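The following block contains the structure, expressed as C-alpha cells.
Omission of a single protein chain aside, the complex is shown with its protein chains in their original locations.
For chain A:
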Amino acid sequence: MAKKQNINYNYVFLFYDIADEFSDIGKYRVAKVFKICKQYLKHHQKSIFRGNITPSDQIMLETKLKKVIDKDLDFISIIKVQNSGSFAEVIIGNDKKESESIFI
C-alpha cells in the first residue's frame, strides 16, 4: 500500500469530530481546532472546511492540529484532491454562505 506518492495535492476537505460532550476541556478543543482551520481553509459547514491549500501549508496545518487534539478521543479526517477541478459537486437546499464564491 505505502507507495511513494509524487502527486501534489492542492485542495482539501477537512472534517472533524471533537469529543466535547464529556468534559469542559473538550469544548475548548473544539474552539482551538476551529481557529486553526479557519486560518487555512474556508468554513463550509459546522465541522467541515474546504479550500485551496499548498502542500507546505498542509504540513503546517496538520502539525498544528496534532498539538491541540486529544489523540484518544478526537477524530479529524482530511481528504486531499489534486485541485478543485478534479471532483464534481451537487448542492441540495440553500447554500447561504457560498464559501467558494469570490464575492462577499
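The criterion applied here is as follows: contacts are C-beta pairs under 8 Å (C-beta built on N, C-alpha and C of every residue); 3 or more make two chains touch, one makes a residue touch a chain; residues count from 1.
In this section, contacts and distances are computed from a predicted model.
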From "Putative TIM-barrel fold metal-dependent hydrolase", "Integrative and conjugative element protein (TIGR02256 family)", "Carbohydrate ABC transporter permease" or "CRISPR-associated endonuclease Cas1", the hidden chain's UniProt protein name: "CRISPR-associated endonuclease Cas1"
Residue touching the undisplayed chain, where the options are A:I7, A:V90 or A:I104: A:I104
Of A:N8, A:S23, A:Q45 or A:N83, the residue in touch with the unshown chain: A:N83
For chain A, the residues touching the chain missing from this view: 10, 35, 38-43, 51-53, 57, 83-85, 97, 100, 102-104
